[in-house]
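Note that one protein chain is taken out, while the other chains of the complex remain in position.
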Amino acid sequence: MLKLYDYELSGNCYKLRLMMSFLGLEHTTEAVDFYPGNQHKSEAFRQINPLGQLPVIDDDGLVLRDAQAILVYLASKYDTSGKWYPCDDPAMLGQISQWLAFADGITATASAARLHDALFYTHIDVDAARSGAHRLFRILDEHLFFAEEIGQTWICPGDHPTIADIACFPYIMLAEEGGVSRMDYPAIRRWCDRFKRIPGFKVMSGVFPAGPAADQSAA
Amino acid sequence: MSEFKCKDPVALNLWYAISALEEVRQGQIVRSMLLEEPIAYTRDDSGQVRCWAGGDKDSRALPVQERYGYFWTTLGKPTSEIFPIPEHAEADRRNIHAATVGVNVSAPRMVENFLDMGHFPYVHTDILGAEPHTEVKEYFVEVSKERDEILATNCLFWQPMAAAASDGGADVEYVYRVPHPFCSVLYKSSPLDETRMDVIAIFIQPYNQEQVRVHMMLCLLDEENTDTQIRLFQQTIFGQDKPILENQHPKRLPLDPRAETPIRADKSAIAYRRWLSDKGITYGVIPSAA
Partner (left out) sequence: MTTDLQRNWYPIASSTDLPKRHVYQAQLLGREFAVWRADDGYVNVWENRCLHRGVRLSIGINDGRELKCQYHGWRYANRTAGCTYIPAHPADAPARTICNNTYPAQEAYGLVWAGEEATGDVPALDGFDDLTALRPIPLIAPMNMVAEALLEYKWDESCKGARNDEGSVTVTASDGTAVRVFVQPLDSNHSVMRGIYNRAVSEDDRVALLKRHSWLMQELRDRIEAQAATQDAPEPYHPVIAKVSEDLVDIPAISEDGRTADLRVTVTRKEMTAESIVSLRMEPIKGTLPTFQPGAHIDVHLQNGLVRQYSLTNGPGETDHFTIGVKREPDSRGGSVSIHDNLQQGDNLAISAPRNNFPLRRDSVHTIFVAGGIGVTPLIAMARALNAQGLSFEFHYFVQSDDHVAFKREIGEFEGALSIHTGLSPDATGAKLAEILSSPDNSRHVYICGPGPMLEATREIASEKGWSDDAVHFEYFKNTTELDDSSSFDIDLARSAMTLNVPAGKSILDVLRENGINMSSSCEQGACGTCRCGVIEGEVAHQDVYLSDTEKAEGKSIMTCVSRANSDRLILDI
């Protein structure tokens, strides 16, 4: 059975909860007391992930760390549609990887600012983290604006979201908890609404649901 | 008191929880903030918690009291003791530090959210409430002169999953206390013992007028769940309130009765706003124009 080492308030763990929900994957969850217990730094947990970080999965003995890596694994192994991570399409794989790396940048900036404000990670240079997040959001907003212009709904081409969307979504939504406003990024905000309407979408603490989509037949 | 950035004598003379005792370690100095004054704390070689104002070692030592699993301090000269939570001393309860979290909002907005039931179905969907069970039934509010605190009783709300230890929907009874302008204690019917109530308290440490650090403490009768499960449940709830609080405008609590639109369900909040006004609190609020 697939097992997720999880912490509710972690955006990186949320990426995997989303993926599993989109794919309808049965799994068990082991809640890790990230805060205040600091359990992810415990000796027992570091034997599972020497980096002492969440999330981690254990799929029948295959132990994997890193949210983006696990997204690649889950989509490749369990997505029978092949749309979340089209393994046979090199151009798509290249683009998806590019945005997975971009998502890591969002984690390093927007998520860092959130940890500074909410959990007192005082060693973080919060001004640098916030301006770094804005720099990335400007790039993504422009990308999504022109994607819409050519009728493209998601970060990567095609009519279906990919794991690149999943990887970017959580810390964009949680950015305001770190003092990074989305006011200047209307295309990102529209994409967030679309993302929330993907069948199987679920919320986490800090993320609100979207309302129902307009009935296309009535439109 | 003019040496302080905070000009509110009432706020300066209050006791504030600063840290869970379990998070104050020997050999580690933690810097924090109280009412815009930098403070720092550590545990000395003898195991005593030390706290001082300013950043450096020749700074002014601040008084320290240990209570409810936290250490408390003050910048001023408190006229009263730290308020009582007798349940904390009951032998069969589990006292748990659930979290200390930073929130970009004023302390009074935080307290008001803690007193509020009407948001349960919308913010804590399928946990503390679920549509269509949205009614806030009539409840009682009194301001106790003798104890100088607000008490809201007979608060009933339908909940699908009221605590980590519950397994179905029920009307849950709450009692709320506001014994300190920036602290609140709630009691809710225990899923395990009809005659007693679980206790959840928030102690707010204002960094400044629009940023706070919230300490959350529980005294539970729960015998089934692990500390981790209980903490994660509370953090999930808290994490749902946080973006609501951070999206309130203005961030300070307006005390003018015409600033916002109260309804009957807000009786306790109305009492709280009046109580703050009567006390002359100006910190973290927008006082009513005279």
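Note that the chains are named A and B in the order they appear, and that numbering of residues resets to 1 at the start of each chain.
Please note the rule applied: a contact is a pair of C-beta atoms (placed from the backbone, for glycine too) under 8 Å apart; a residue touches a chain by one contact, two chains touch by 3 or more.
These numbers were taken from a predicted model, which means no experiment stands behind them.
Peer 1: Tell me which of B:Asn95, B:Thr134, B:Thr153 or B:Ser277 is the one touching the absent chain.
Peer 2: Going through B:Asn95, B:Thr134, B:Thr153 or B:Ser277 one by one, B:Thr134 is the residue touching the chain not shown.
Peer 1: For the full complex, which residue in B:Ser59, B:Asn95 or B:Gln248 touches the chain that was left out?
Peer 2: Final answer for the missing-chain contact: B:Gln248.
Peer 1: Residues on chain A that touch the omitted chain in the whole complex?
Peer 2: 138, 142, 145-146, 148-150, 182-184, 186, 189-190, 193, 208-214, 218-219
Peer 1: Can you list where chain B touches the absent chain?
Peer 2: 112, 117-119, 121-123, 131-136, 243-244, 247-250, 254, 256-265
Keep this in mind: only the chains that are shown with their structure count from here on.
Peer 1: At what distance in angstrom does the C-alpha mean of chain B lie from that of chain A?
Peer 2: Centres of chain A and chain B (C-alpha means) sit 31 Å apart.
Peer 1: Give every residue of chain B touching chain A within the complex, in rising order.
Peer 2: 20, 22-23, 31-32, 97-104, 213, 227-229, 231-232, 235-240, 242-243, 246-247
Peer 1: Going by the contact rule set out above, which residues of chain A touch chain B in the complex?
Peer 2: That would be residues 7-9, 31-33, 35-37, 39, 117-120, 122, 176-177, 179, 204-208 of chain A.
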